[in-house]
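Complex shown without one protein chain; remaining protein chains in place.
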Amino acid sequence: MKIAFIGLGNMGSGIARNLAKAGHQLTVYNRTRSRAEELRSSGATVADTPEQSVKDAEIVITMLADDRAVENIVLWKGGVIEALPEGAVHISMSTISVALSKRLESAHKQFKQHYVSAPVFGRPDAAAAAKLFVVAAAPADLIHRCQPIFEAIGQKTFIAGTDPAIANTVKLCGNFMITAVIESLAESFALVRKSGMDPNQFLDIMTSSLFSAPIYKTYGTMIAQEKYKNAGFKLPLGLKDNRLVLAAAQDAAVPMPMASLIGDHFLAAIAQGMSEWDWSAVAAITFRNAGLDEAGS
Amino acid sequence: MKIAFIGLGNMGSGIARNLAKAGHQLTVYNRTRSRAEELRSSGATVADTPEQSVKDAEIVITMLADDRAVENIVLWKGGVIEALPEGAVHISMSTISVALSKRLESAHKQFKQHYVSAPVFGRPDAAAAAKLFVVAAAPADLIHRCQPIFEAIGQKTFIAGTDPAIANTVKLCGNFMITAVIESLAESFALVRKSGMDPNQFLDIMTSSLFSAPIYKTYGTMIAQEKYKNAGFKLPLGLKDNRLVLAAAQDAAVPMPMASLIGDHFLAAIAQGMSEWDWSAVAAITFRNAGLDEAGS
Amino acid sequence: MKIAFIGLGNMGSGIARNLAKAGHQLTVYNRTRSRAEELRSSGATVADTPEQSVKDAEIVITMLADDRAVENIVLWKGGVIEALPEGAVHISMSTISVALSKRLESAHKQFKQHYVSAPVFGRPDAAAAAKLFVVAAAPADLIHRCQPIFEAIGQKTFIAGTDPAIANTVKLCGNFMITAVIESLAESFALVRKSGMDPNQFLDIMTSSLFSAPIYKTYGTMIAQEKYKNAGFKLPLGLKDNRLVLAAAQDAAVPMPMASLIGDHFLAAIAQGMSEWDWSAVAAITFRNAGLDEAGS
Partner (left out) sequence: MKIAFIGLGNMGSGIARNLAKAGHQLTVYNRTRSRAEELRSSGATVADTPEQSVKDAEIVITMLADDRAVENIVLWKGGVIEALPEGAVHISMSTISVALSKRLESAHKQFKQHYVSAPVFGRPDAAAAAKLFVVAAAPADLIHRCQPIFEAIGQKTFIAGTDPAIANTVKLCGNFMITAVIESLAESFALVRKSGMDPNQFLDIMTSSLFSAPIYKTYGTMIAQEKYKNAGFKLPLGLKDNRLVLAAAQDAAVPMPMASLIGDHFLAAIAQGMSEWDWSAVAAITFRNAGLDEAGS
């Protein structure tokens, strides 16, 4: 298929490469052009502007930093939405707000285009290895049309429903559940550390028994060893997603006190200078509150 | 080995049966005698009092409801600690406080007996199937002596350290982490439900991707279906364990705000009449706060 | 002075009347025109549009529901900001976000107009009685120019600084502190009620000793008697202000866990159908969580 791909950050580059590898005809755009040029070796064409990238596209995929970036590139007067051909499909893969997902759906409808929400779970290494989990939502025929794309980039695709925005809700809840894992590990580690036990040993017991999901191992190891500097996903992005889930919760009138608590820890982490660290560094706030100093991440 | 087993509730009966099955010579005691009599068919002798049960024992195992029960039976003047032979070992398997574990260790030392802390993870069905996870802590030679017992009742034994009380800390942290899973599911379910999605479908996505640990499936299913009445572990016991982890945290000067938040939900659940329900019913508080009525558990 | 007054809700009408009474020449605008017509008897002229109201004004005062209303009326293309004469002053009295206050300041500067932020404390009866507390921020000469207005509507004016937005921060923190009073009363009342004591009696002890500020009496009485239906300030407005203080806190990287907690109670109150009640009804969430039913407010 003729695919325009906009946004080549840590996640986007890996995804775009896998699409090229699967034989799709790719035109790519990235604000920092050098990252787009790197895709030439995979056979991609590089566009000068987002609008140019989509002008013959059957599909445009966006993988952008936040709501504002999507609004500026897609919804702006003269933007992607005006350049994209009728009948084409916009697949939004980045983690955006439920509210923006709804606006995109109705905007594309006005322009006789289609909109599929398909956020993904996985860190950059999973994106590179085509091991993402894709959570897609759209009417069945559209999903069907996009299936080859999902298969090229992920290990599994889940259909969340026919209403695109629900995929965003699922993604945001999933990210919230990860932060709950991080915070529960942080509080437990603080207690076992102050009780004289190595948190790595505690983690080993937990992951070998009840908490066998890899996510406990991945984040638990980073937190037990206080290695936050190699940021797969930066802390301010964690705060951003926390605010998005709380915004969705507010619109739906759902109190999420655990999400609120974690959000305050993210804010504390930013206030204390951890903006360049991995989002798992939010655990350091719990450690500091317990009077534990970092080992030196 | 000659084993005295005290406390034959949902967990204790299964464990005792597996010990009998493994060829150990069992003397059992339970406050409600009928539950002890049921063990005769497995070859156990029934004692009239706790003290009588231990008088020739090499090992005494306690699996009792709470700290008070252990204190009353073991530490009371004229109790088990006075009747147990010198050199014998007390294995405490129930979830008790870190503080009581420390007191037991020093009390047994005075009486020239040994103390092993070995709380277990698993619900009654796991106890019956000898699939428990045992978290043991004591000096190595003692652990070695108890190994055949652990092997007869569990699928895996973890050594938490040489200081018995650390096993209790680990157990309490593990239970806390389960409650964090429950609360994170509850908040997510509330949001997806009010966003128009079946929580079972959401759960299926989560457990098929990032949250593959069985615990998410087990509790997630109960909560998504609001089936709390078949209580494997009653809600007030959940509150009790929450208070024990917070007590340990207080003694160690460790703030655990997520544990505090969950504790307040347990209290609300009890205030609203859920004392006979499974502890996963704490999720109902989150649902009610979101204006969602139960389906009728 | 020639004053345009936009927004004649519960608060605005009282304020406008007091300005008329003080001899100022008033032109008023309100979306629901009937409320504007009521001001004719006080000598005010009624404008058909916001823009018309300001065309000869020396001062325009806005007292509008929320950020969106201010944006739509003032900042919109063709709006008040284009119609207001050079050199005139915009006094924003409603509770708006810190961020909008900053945008207003710079927008008015572009149009060679002045901006004074002057939110007020007090409920509608205080507005009617000219007993408001005004918190104003702007350069000293501007404050000086507005002083006769503040004196006509309030019992006391506080100068928060020269940067207008700081007045909004102060106002939002003040409202947050009121909600902290409400929540602390609610939790205390829940405990004394379940301990067998009349909360009115408890309140009487508290307000006659340490907590003598009228705010404890005002809100305490409403909560102790569960009389929430006579809404001086509706619950969704309380949620709005809570979100505004949390937004300011996020921009400043300040965790405010107590504000977060209270925000979740506001959401629960809305989820449970209390949107028409006074914001003090947030206490009912605490009561319900404690298993206490309302008396029937």
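Per-chain residue numbering starts at 1, and chain names A, B and C are given in the order in which the chains are listed.
Simple rule for what comes next: contacts are C-beta pairs under 8 Å (C-beta built on N, C-alpha and C of every residue); 3 or more make two chains touch, one makes a residue touch a chain.
It should be emphasised that the depicted structure is a prediction, and the values quoted were computed from it without experimental measurement.
*Asks:* Tell me the shown chains the invisible chain touches, ordered by label.
*Replies:* Listed by label, the shown chains it touches are A, B, C.
*Asks:* Among C:20, C:127, C:149 or C:178, which residue is in touch with the absent chain?
*Replies:* The one listed residue touching the chain not shown is C:178.
*Asks:* Looking at the whole complex, which of C:20, C:118, C:245 or C:271 touches the chain that is not displayed?
*Replies:* Considering all chains, including the one not shown, the answer is C:245.
*Asks:* For the full complex, which residue in B:128, B:271 or B:292 touches the chain that was left out?
*Replies:* B:271
*Asks:* Would you write out the residues of subunit C that touch the absent chain, in ascending order?
*Replies:* Spelled out for subunit C, the touching residues are 98, 121, 133, 135, 156, 158, 160-161, 163, 165-166, 169-170, 173-174, 176-178, 180-181, 183-185, 187-188, 190-192, 194-197, 201-202, 204-206, 208-216, 245, 248-249, 252-259, 261, 286, 289-291.
*Asks:* Contact with the hidden chain only, please: which subunit B residues?
*Replies:* On the side of subunit B, residues 243, 249-250, 253-257, 260-261, 263-265, 267-268, 270-271 touch the unshown chain.
*Asks:* On subunit A, where is the contact patch with the chain that was removed from view?
*Replies:* 257, 264, 268, 271-273, 285, 288-291
In this text, only the chains that are shown with their structure count from here on.
*Asks:* Give me the ID of the chain with the smallest distance between its Cα centroid and the all-protein Cα centroid.
*Replies:* Ranked by how close its C-alpha centre lies to the overall one, first comes A.
*Asks:* Whole-Å distance, subunit A centre to subunit C centre, using C-alpha means?
*Replies:* Spacing between the chain centres: roughly 38 Å.
*Asks:* Measuring centre to centre with CA averages, how many angstrom lie between subunit B and subunit C?
*Replies:* Whole-Å distance between the two chain centres: 52.
*Asks:* Starting from the mean Cα coordinates of subunit A and subunit B, work out the distance between those two points in Å.
*Replies:* Comparing mean C-alpha positions, subunit B is 38 Å from subunit A.
*Asks:* Of all residues in subunit A, which are in touch with two or more distinct other chains?
*Replies:* 249, 253-257, 261, in rising order.
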